[in-house]
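Let's turn to subunit A:
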Amino acid sequence: MSNLVAQHPVLVVAVIKIAVLMFLLLTALAYLTWFERKVVAHIQSRWGPYRAGPHGLLQPLADGLKFLFKEDVTPSGADRFVYYLAPFLTLSLSLTAIALIPFGPGEFKLFGQRTSLGIANLNIGLLFLFAITSLGVYGVALAGWSSNSKYPLLGGLRSSAQMVSYELALTMSVVGVLLLAGSFNLREIIAAQQGFLWGWLPRWNIFASPMPQVIGFSCFFTAAIAETNRLPFDLPEAEGELVAGFHTEYASFKFAMFFMGEYASMITVSCLATILFFGGWLSPFPQIGALAWMRYLPTALLAAGSAWLVWDGIRYETLLGKIVLPVLGVVLAGLAVLIALPGANDFIQGPFWFLAKVFIFLFIYVWVRGTLPRFRYDQLMAVGWKLLLPASLANIVLTSFAIVVGKR
Partner candidate 1 sequence: MAETQDLEQNPVVSKLRAWDPQAVAETHEFRGELTIVVPREQLRRAAEFLHGDPESQFAYLSDITAVDRFPVEPRFELNYHLLSIPHRARLRLKVRVGGSDPVVDSVNAVWPAANWHEREIFDLFGVRFEGHPDLRRILMPEDWEGHPLRKDYPVEGFR
Partner candidate 2 sequence: MATTVNTITGTQTMVLNMGPQHPSTHGVLRVVLELDGETVLKARTEIGYLHTGIEKSCEAKTYSQAITLTDRLDYLAPLSNNLCYCLAVEKLLGLEVPKRAQYIRVLLTELTRIGSHLVWLGTHAIDLGAMSVFLYCFREREEILKILEMVSGQRMMTSYFRIGGLALEPPPGWLAAVERFVGMFPSRIQEYEDLLTKNRIWLARTQGVGKLDAEDAIALGVSGPTLRGSGVGYDVRKFFPYSSYDEFEFEVPTRTEGDCYARYLVRLAELRESLRIIRQAMAKIPAEGPIRSEAPGIVPPDREKMKTEMEALIYHFKIFTEGFSPPPGEVYQAIESPRGELGFYVASDGSPKPWRVKVRAPSFVNLQALPKFVEGRLIADVVACIGTIDIVLGEVDR
């Protein structure tokens, strides 16, 4: 085996990249919950987490510990194997999906291997992403079935029907993008969106000629919210009706796995929306004289953030906050300086814009959750089959027509 590894240094690099990404991702997941709670709290005019650490920054840690140490109850009569399998399936699939996401255009060297940001670069990357997400339904359906309880069963039934229906709309809504890009490869899809219309409007697929993918994007994002079981489509877990839906009988870390799986798929879907419709890591500003300072936007933002942290930290009520927040601010300031250096600055542009767009989508997710009521099951199906699917089909027809006409 050891010679196998020596023969294939790619494997070593891949393992290291996976470890780093996994670490970053799990941290991001934890802080995504913090972010969601904070944003929803502010929408609802309350403070959100505030006790654990300054601004509740240690809340994810506290939550994690709580999940680990809670009693883990298995309902009697549960199908044990499947009951344990389901959360693993959910989490591992949604984590796997992120392996296919490219985070930036740059390349770097590791153990003499030139390698890119992102783990896998497949020719049919998009198809594979869909393949993995299409398996996601098993986690939910099996969890519902194996709990041997009625609410989870109903939740599981709902989810399998819902996810299968919306997957169709999800897949169909990106066909327009595929037609424009002519490739399944996510990097090539981004590359196809380079350039500007009339010198200022980025040629992202959402604006692209000959056929802006506005319909496609609306369908995609709606279906994506449904695929990730978030409000207003969170029927499989609808706490008002089905208590907690498919994960009613899950506690402790198994519950946390569902939770993390949901947030991981939120990230995946936001990344996909960014890549397919909003130009991935491409900057929205043309690199012309007046806007050249945009290269230093990440630095500026970080610097502003660090200044605010220091200012806020000094005034903070608790001693811990008085120490932690300014230190964080100084670290951010250091980062800001670091990414202003010429070599790093080029490298950081792609990931910066990519993550910024992903962040906006995640914010929209939370915003929607804070605003809308929930659909009823039959209405949900009606939206999926009678609105989203025809709209995305129409989008395909219109796009292909526009391409044919455009070629003339």
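How were these picked? Simply put, all candidates are chains of the complex that A comes from, given by their letters.
Points worth noting:
Note that a residue touches a chain if its C-beta (ideal position, glycine included) is under 8 Å from a C-beta of that chain, and two chains touch if they have at least 3 such contacts; residues count from 1.
Please read these numbers as outputs of a predicted model, since none were measured by experiment.
Here subunit A is displayed by itself, and among the listed chains 1 or 2 from the same complex, it touches 2. Looking at the complex, you find that subunit A touches candidate 2 at residues 40, 43-46, 148, 150-151, 153-154, 158, 231-232, 234-235, 238-243, 369-379.
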